[in-house]
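As you look at this complex, bear in mind that one protein chain is not there, while each of the others sits in place.
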Amino acid sequence: MTTVEAVAASVNQTWILTVSFLIFFMHAGFAMLEAGQVRSKNVANQLTKNMLTWAVGVAVFFLIGSGFSSLMSGGGFVPAAGNASGPLGYVGWFYGAVFAMTAATIVSGAVAGRAKLRAYVTYTFLLAAVIYPMILAMTWSSGDAGSITEVLGFAPFADFAGGVIVHGMGGVAGLTAAAILGPRMDRYSEDGSINVIPGHSMTFAVLGTLLLCFGWYGFNVGTGAATAQGTGAGSLSLITLTTTMAMAFGAIGAAGVAYIKSGKVDTLYTANGMLAGLAGITAIPNTTTWWGSILVGILAGAQ
Amino acid sequence: MTTVEAVAASVNQTWILTVSFLIFFMHAGFAMLEAGQVRSKNVANQLTKNMLTWAVGVAVFFLIGSGFSSLMSGGGFVPAAGNASGPLGYVGWFYGAVFAMTAATIVSGAVAGRAKLRAYVTYTFLLAAVIYPMILAMTWSSGDAGSITEVLGFAPFADFAGGVIVHGMGGVAGLTAAAILGPRMDRYSEDGSINVIPGHSMTFAVLGTLLLCFGWYGFNVGTGAATAQGTGAGSLSLITLTTTMAMAFGAIGAAGVAYIKSGKVDTLYTANGMLAGLAGITAIPNTTTWWGSILVGILAGAQ
Partner (left out) sequence: MTTVEAVAASVNQTWILTVSFLIFFMHAGFAMLEAGQVRSKNVANQLTKNMLTWAVGVAVFFLIGSGFSSLMSGGGFVPAAGNASGPLGYVGWFYGAVFAMTAATIVSGAVAGRAKLRAYVTYTFLLAAVIYPMILAMTWSSGDAGSITEVLGFAPFADFAGGVIVHGMGGVAGLTAAAILGPRMDRYSEDGSINVIPGHSMTFAVLGTLLLCFGWYGFNVGTGAATAQGTGAGSLSLITLTTTMAMAFGAIGAAGVAYIKSGKVDTLYTANGMLAGLAGITAIPNTTTWWGSILVGILAGAQ
């Protein structure tokens, strides 16, 4: 017999799978965004990095990272391999993995045209095995008994869909890598003047931006649980709105600043504004107000 | 306790969100279709228009247009901002907004390579604030007591997924704009002969076409409610079929006409045929027969 509980579980499972596929699809967005913004000579290398980020990262996160995360959260070293625990089984692991790989791939943009493939793959290994799992244990799992933050006496941490955990961590890792690697070759002329390094295809860059916006709905809205339990339905409703407004006003803010500064609207500025608005709202889409999300979007886009 | 009604509401909500994401994704399709069909020098401008159509349009529709629509429908000026009414809350508004922005972006193709960005953004503002909300009040909301059509004594209006309301309105607005702006520069030689203006990338144009076809399933099938209530399940079934057949026979009709007229099958003709078949069926996918949808597809594609 079909019970209400079984149907509700199916709704949650298919919803989580649907949004996880959308989040996975963001790798196509990152690949196009980055391929469009590098020089022609770097395209092949960049695309290889994008594919291997997912392939190496998700393999390492499954075999090692998931275990390191549970260890640091006070649950002992229990990797996901061969251990489909929880009501969602491997679907729950997959949902966590697409978030982890989003954090990993952000770095590929920061080091585009800078890093050798072997060094980059080594970094991906470390991020998926140790760095991101450690961040996880210190944040989303930080209330668990025996977790590293509980042992050290830190306060719990609120970040709805990974504004800091995914995007902040990816950004810091990318900035660190960029600082270590130094500027791209040909960035400076012999007399020290700066050379602009234009991307080779604006169309691919904007395509990547729109693919990312599509996937981002999975990222933010997907983090709200499907089945209405108390505030469930209202949560999805608010997240949909604030995500949309931050994206829209991010583009408006960036386009406005570009227009004021140079008298014309720059295409890539506008695209970056959309993504900046989305990154800005990701930590708080479930608690901010509609006008709060507009403010976040404008501030993030106008940065 | 989880009730059947709560689970059914979750099914409807997640289904509406899923198809709304697909419809939002059509902006990537429009961007690629149009970027591929303009000359290289117009690509950046065109991509900026595509992004700002969504960003400016959805912001204005939220802050003003939704209020103007309710005013003309007899409900007073009640904008969506701060007023998540109805069982779906902001999800219902979002679902309406992705339809509205599809109507808005159709014009960007008609004025590609013709309009300045500032003029285009002004138009987007007007469409999202006044024009589309007015059309809404005269059609989908036209049976409401106190609505403008009820006051004027007009008959109600049937259009399942916006064949006229979205695509017809977008087309008329685009035609009007094109008539006012006149032909593209370089369209005519000094002696009055016509210059063909080829697009710069057929691959992007076909990519855009296929992205639009993907999103269109959300557009048409998504308009059928998820939970079976009487004819619900049968409705989704028929809409899936007629949408598919109109798309397929649109391509066949266009390819056939091109083959008969020139002895070879034109790629962009075929792509336009797919989209024409889809636009043709959008008003009636829930009531036509399987052979009716084939006829609609052939006629629309062979236009």
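By letter and in written order, the chains are A and B; residue numbering begins at 1 in each of them.
Please note the rule applied: contacts are C-beta pairs under 8 Å (C-beta built on N, C-alpha and C of every residue); 3 or more make two chains touch, one makes a residue touch a chain.
Every value quoted in this text rests on a predicted model; they were computed, and no experiment measured them.
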Selected from B:178, B:247 or B:276 as touching the chain missing from the view: B:247
Contact with the hidden chain (one of B:106, B:138 or B:274): B:274
Residue numbers in subunit A that touch the chain omitted from display: 2-4, 6-7, 9-11, 13-14, 17-18, 21, 24-25, 27-28, 31-32, 35-36, 43-45, 47-48, 50-52, 54-56, 58-59, 62, 81-82, 84, 88-91, 93-94, 97, 117, 201, 204, 207
Contact footprint on subunit B, counting only the chain that is left out: 4-5, 7-8, 11, 14-15, 18, 22, 202-203, 206-207, 209-211, 213-214, 217-218, 221, 226-229, 232-234, 236-238, 240-241, 244-245, 247-252, 255, 264-267, 270-271, 274, 289-291, 294
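Rule of thumb we're sticking to: only the chains that are shown with their structure count from here on.
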Between subunit B and subunit A, distance of the C-alpha-averaged centres to the nearest whole Å: 30
